[in-house]
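A single protein chain has been omitted; all remaining protein chains appear in their positions.
Chain lettering (A, B and C) follows the sequence in which the chains are written, and residue indices restart at 1 in each chain.
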Amino acid sequence: MNFLQTEPIRILLYLVGICAFVGANAAYLVLAERKGAGRIQRRPGPNEAGFGGLLQPLADGIKLLAKQVMVPPGTDALLFRAAPLLVMAPPLMCLAMIPFSDSITARSLNVGLLFVFSFGSINVMALMLGGWASRNKFAIISSARVVSQNVAYEIPMLLVVITLLMVTGTMDLNEIIQQQGGGFWKWNLFKVWVNPLMPVTFVIFFICMLAETNRAPFDMAEAESELVAGAFTEYGGMGFGVFFMAEYANIVVGCSLATVLFLGGWQSPIGVLSGGLWGAGWFLLKLYALIFTVIWIRWTFPRTQFYSLLNLSWKILIPISLFTLLLTGAMMKLPVVYNHFF
Amino acid sequence: MIAQKDLIPVDNGGDPTKETFVLNLGPQHPAAHGVLRVLLTMDGEWIQRAEPVIGYIHRMHEKMGENRTWAKFLPNTSRIDYLSAMHYTHAFVGAVERAAKIEVPVRAEYARVITSELNRISSHMVWWGALLLDLGGFTPILYAFDDREKILDLLEALCGARLTYCYYRFGGLYNDVDDAFLKGTRDFVAHMKPRLKMYRELVTDNIILRKRLTGIGPLSADLCRRYGATGPVIRGAGVAYDVRRAEPYSVYPKLEFKIPTYPEADSMARYLVRMDEMEQSLFIIEQALDQIPTGPFIGKVPRVLKLPVGDTCYAVEAARGRFMVRIVSDGKEIPYRVKLRTPSFSNLSLYEEASKGMILPDALAMMGSLDLVIPDIDR
Amino acid sequence: MSTFPFQDAILVAIFALVVGVTIGGALIAALSTRIIRGVSGLMLCCMGLGGLYYFLNSPFLALMEILIYVGAVCVTIVFGVMLSEPDEPAHEESRRHAVLWGGAALLVSLVILGGVAHLGLRGPWQEPAARVSDGSVQAIGLALLTTYSLPFELISIVLLVAILGALVIARSGRTKE
Partner (left out) sequence: MSLLTALRETVAGFKSLLTGMRITAREAAKPSITVQYPHDTLKMADRFRGHVKLVLDPVTGKSRCTSCNLCVRACPSDCLTVEGIKREGEKKKSVSEYTLDFTTCSLCGSCVEACPSDAIEYSKDYNVVSLDRAEFARMDLLKKLEAEAKVWAEKNPELAAAAAAAAAAQAAAATAKAPAAATTASAPGAGAAPVATTPAPTPAVAPVPAAGVTETRTT
């Protein structure tokens, strides 16, 4: 046990652990998505490879790996190859910060929240470089959309997070979770005495998360009926596979962040059994419930129009999140002011 | 063929700083529904000019009509617009019957109405699902196909085919409508009513869909008239033009139904017209099922059909609009000319004018609301 | 923490890597002919800078560097490049001009480098008694609103100007007729 806790081994373990977690999630969330879509559409989904289609991700992976890596003529070959790497790195980095349980965190940092956001913002760059380097008109249109969309949604997201920071007073993710212990009514989602609009804040965060990860109904980057495959039109084989996996890895990061910030992370909803592996269990339960919602949403709604997406951000989400920010500030300072004067 | 100068249109309005590029939408593109190609001259995401390039699936149906007998051309008619095969066969059969003065038994006419309206519903379901695919919603098409499958099963049991029915014959039908079919149709009508309510709740009332279609691609009644657009497109522009009422045929005069119109003339209006039409079709089917008499299903037809010299037209209200067949006979066994007036062709023609200045996804939403069937354009 | 073997060597290696990334990124940014690669180099350089800040015991600043410079500024630049760069690389300016401007730029940067180096070598270096900021929200808020309130406000003015400038440019470009 002592040997396991030495720093190099710990780092190695977590490195392997995170890579495995991201890889397994990315692979099996694809299957879960297809199965979920099948369920909603009253069909079985992939069910031929392995028992109930469990080997489908493996089959897909082999197929993608066996494909020739094509760099189409006219592309910027270096950036074209670099983009898939760049798109996969941020979610891997971000997951290092996510506390899976009170004792399972790859790297605890007192500015963990900021870390997640700063590395999360690189993701856009990767999609954009990939699209630009493809030298494909559809891909470039898609890149332009990705940027405006991500820039537009980063603002309400950060506003929401600032609201939350005012409530928690810390950027350490583990500490944020610890503050939410003792039952689901203590989760930030239900802290209506701090800010009566807390559930709305969560909804805004969730919508922004969908938009930032380019998920339906905000999947402007891959609007297949308009832009063929968007930014990755020219990618084939594992290049495409990595983009595809990164999408799911980003969803995992986004949903775990939502879990940590609003749903009490590894805290048990009933106030007991929240340490150690129990905590990890609760965390994963909440995480996958959110991911399931993301899948459910994708297979229910049509895609939003691009300008109504921006309108939603600038005209609805930003004003509301600004209002909640002000409201939270006022609610927090009201007792102080009251005590001061009376 | 497209000349080189058309491929690189310089359309910057005399302003050299305005950069445009040409986006080749199709012939292989997810939104092109078949092999339509649209040359888009774009300024960013704004469409400067959208030029449809057609002919990729041209099959010379009209020419084929000129070198085979009347009966041999019949199978072709269900392949022009494969989604509303019944209507197309109806128009051709009707034209020949009108020219040859063949009496059609009443039972056959009622059966034609029932099958035509079933076909209209199934065609609108494909449109509904495909439009939502264009808009990025994947699930509705599977729900629509689930219900459409019931129609196809009914029609398959009746005439043996699921798509290219070829069910009508000169003077009647290929098979009699049996009781199983009539009962199945009654069940289907009962099944479909709550489903239409579900469609409305899932999609029509959805805020995202409303935002995407309301106010998008207005096609004024004047524009529709100039390009000869018919069907739900012109009804969506507020004009109550329906061939079933304007040029009554078959037993439609005996049946009651409303012509749904919406004056907004946008994509949402066309959407709502089709949704209402499905309801009206169900209503028509119910009446026809109640009124259908017993009797023969095919009239007296000469073995070797020779039409008198003359020029005959027959129009029907197909799912996409007015489909008209004009046949010219010179008294021989083989037609002198078969002219097909297809609705999708006219409905597409206005696309270039209407899509000017639109943003790409909106233009595709509008194209979806036109309900194009590419073989119907190229025929 | 203490049980890490070759801790110092690894730290030196990482530091060297970070410095290498910074300088390499800067060189790519300055020397590549395609603008898009230049921006990518700039992005690399900013990442390296973030690493340097981290070595200076300021994780908050390091992350802010990445969040703002990579996540926002570089993205905006690439966005601009994407919309503005012509298909063909811009034709080479005449050699005389290039030499002239290059020489001037070199001179200016040498002067700045000399000045900074002079200050660095002459200035008194001392270990901070305690870490200025531990990265906690409270400490940062206090610092921004008391000690560094003037720079903070100045930055917001710069941002305002930048937004206004972007709006002006965008409006003139998008006006029809």
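The rule we apply is simple: a residue touches a chain if its C-beta (ideal position, glycine included) is under 8 Å from a C-beta of that chain, and two chains touch if they have at least 3 such contacts.
Given the structure is predicted, the values throughout are model-derived calculations rather than measurements.
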(request) Sort by label and list the shown chains the missing chain touches. (result) A, B
(request) Quick one: say which of B:L202, B:I259, B:L289 or B:L305 touches the chain that got left out. (result) B:L202
(message) For the chain left out of this view, which of A:S134, A:N150, A:N195 or A:T300 touches it?
(response) A:T300
(request) Can you work out which residue in B:D146, B:E247 or B:E264 touches the chain that's missing from view? (result) B:D146
(request) Can you list, in ascending order, the subunit B residues touching the missing chain? (result) 68, 71-76, 79, 139, 143, 146, 153, 156-161, 164, 166, 174-175, 198, 201-203, 205-208
(request) Touching the hidden chain in the full complex, which residues of subunit A are there? Just list them. (result) 38-44, 47, 296-297, 299-301, 316
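As a convention for this text, only the chains that are shown with their structure count from here on.
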(message) Going by the touch criterion stated earlier, list every chain that contacts subunit B and also contacts subunit C.
(response) A
(request) Would you mind checking which chain's C-alpha centre is most distant from the centre of subunit C? (result) B
(message) Distance between subunit B and subunit C based on Cα centroids, please, to the nearest Å.
(response) 60
(message) I'd like the Å distance between the centres of subunit A and subunit B, where a centre is the mean of that chain's Cα atoms.
(response) 44
(message) Quick check: how many Å separate the C-alpha centres of subunit A and subunit C?
(response) 27
(message) If a residue has to touch 2 or more other chains to count, which residues of subunit A qualify?
(response) 144
(request) Going through subunit B residue by residue, note those that touch at least 2 other chains and give them in order. (result) 44
(message) Show me the residue ranges of subunit A that touch subunit C in the complex, using the header's touch definition.
(response) 6-8, 76, 78-79, 82, 109-111, 114-115, 117-122, 124-125, 128-129, 132-133, 140, 143-144, 147, 150-151, 154, 165, 169-171
(message) Touching residues of subunit A toward subunit B in the complex: what are they?
(response) 37, 40-43, 137-138, 141, 144, 216-217, 219, 223-226, 228, 299-308
(message) List the residues on subunit B that touch subunit A in their complex, please.
(response) 21, 23, 29-31, 44-45, 132-139, 142-143, 146, 202-203, 206, 208-209, 211-212, 359-362, 364-365
